[in-house]
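Report on the following structure.
All protein chains of the complex are present and in place, except for one that has been dropped.
So, chain A:
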C-alpha cells in the first residue's frame, strides 16, 4: 500500500532515485512524506483560520483601519469628552446595537491631546452653578467608576485619585468674591470650608500667609487623578459596548443646505451634514462616512472643524459671520523637585496671583504653572516649553507663597493645549443654528477633563432625549455667542 502511495506522489520519487537499498529508502521516504503532510496540514490550517469568521481576512484589498461607511453618530475628537459621550450614548441606547457610534481621533498616540497633558485636577470651587453641578456629577461618576467602566475579565479601573482637595487663596480685594462663591458652592451641595489666615497657618505651616485675606479648602470630591487612566477606561468600556474607533482626521464635510427665512427679508443658509470625510493617517485616502448626527468634541481644534462648515466665514454683520470662539492656547506645566517641600497634606494650591501647585507622588516632586497674560500668549504652532516663563513669572510667585520652594530644581516640563473659549472661558454645549445636525461639546478652557463624565451624559441626553435631565446646561448654549452675553466665572484657572 505504501509503495503504491509513494509511487503516486512525484515529490517523493524524484530525489530518491539513486537509492540502493529498498528498505532504507522506504523509511526515509516515509519520514519525508510525514513531513510533507504536516506542512500541507499547516498551510491548510492557516488558510482555514484566515477564512473562518472572526478573522480580518477579506477577498478584497482593504486599507486597514478604515471607518465604517455608515454611522448614526460621528464624534469628532477621541479625547476624554468624546469617549465619554460615546460611552453614555451606548449606555442610554434602548436596544442592543440600536446606535452605531464612531469616534474619530487624529492622534493615535495622544501625544498632543489636551486630556493627557492636563494636570488632572477636579474641584467644585466654581462660581457658576452649572460648573459646580457638572463637577459634582463627574465626581459621583469617578466615585463609582468601577460600576460604570469595569469590563468583565479586565482589571478594575484605578484612577490613582488623590483626595487632597483644592486650596484657593484670596487677597483683600477678592475676599468678598470668595465668600460669595463659598455660599453658592454650599448651596449647590459642595463641601467647602473657609479658613482665616491664622487657621491657614495652623493647618499648613509651610504657607506664607502674607497678603492672604481668606482661603477656601475643598473637603470632599476634590483632588487630582491620572487622566490617562480615565481616558483609557472610558475607551475600553465604550469599545466593549460596540463603539467604533477610527484613527484619522476629519478633513471636510459634505452637506446639503436649504434657505430659511429668519426675519423679514433676512435669509440664512442652514446646512445639514450628510457625509463626514475621514482621511487616513499618512495617506491621501479618505472615506466618507454617512451620518445622521455629528458631535464636535475636538477640543482645541474644534474651531477649525467649525470653520470647515463655513461658520464665521459669512458677511461681517450676519449670523454666519460670527466665528466660533474656541482656539488653542498653550499652557506650560513644570515638574519641580524640592526635597524640603510640603508633605502629604499638600492640596492643589491656587494662589490669587494665578500660580498653582500640587504634589506629584511621594518623592518630593511637585507640578506647578500658571496662565500667562492675555497679551503674552505663547505661539501655538508647537508644544515647546518656555523655561524663561518659569524663571520670570512662576518661580518668584511660587517661592513667595511657599518659602521652601526658594530652593527647587525643575526636573521636567511639558506643554499642552487649552480649548480656550475666548468669549467667557466656559464650555459650549448645544447645537449651532446654522448646522442642523452638529452638536458642540467643547471650549471648556481647562475644565474639560474634570467635567467630561457629566458633559458626556448631558450631550447624550440632549441627543437621545432631546433635552437635559441630569444637569441643566442650557446656560452653556451657543445662543450666548450670538448675543455676545458671556457668563463669566469669577475666578478662572
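Quick notes on this one:
Throughout what follows, a contact is a pair of C-beta atoms (placed from the backbone, for glycine too) under 8 Å apart; a residue touches a chain by one contact, two chains touch by 3 or more; residues count from 1.
FYI, contacts and distances are computed from a predicted model.
For the chain that does not appear here, its UniProt entry gives the protein name "Distal membrane-arm assembly complex protein 2", which is one of "GTPase", "NADH dehydrogenase [ubiquinone] 1 beta subcomplex subunit 7", "Distal membrane-arm assembly complex protein 2" or "RNA-splicing ligase RtcB homolog". Among A:28, A:191 or A:337, only A:191 touches the chain left out of the display. Screening A:220, A:285, A:406 or A:465 against the full complex identifies A:220 as the residue touching the chain left out.
Across the interface with the omitted chain, chain A contributes residues 41, 44-45, 48-49, 143, 147, 150, 152-156, 160-165, 191, 203, 219-221, 223, 343-345, 362.
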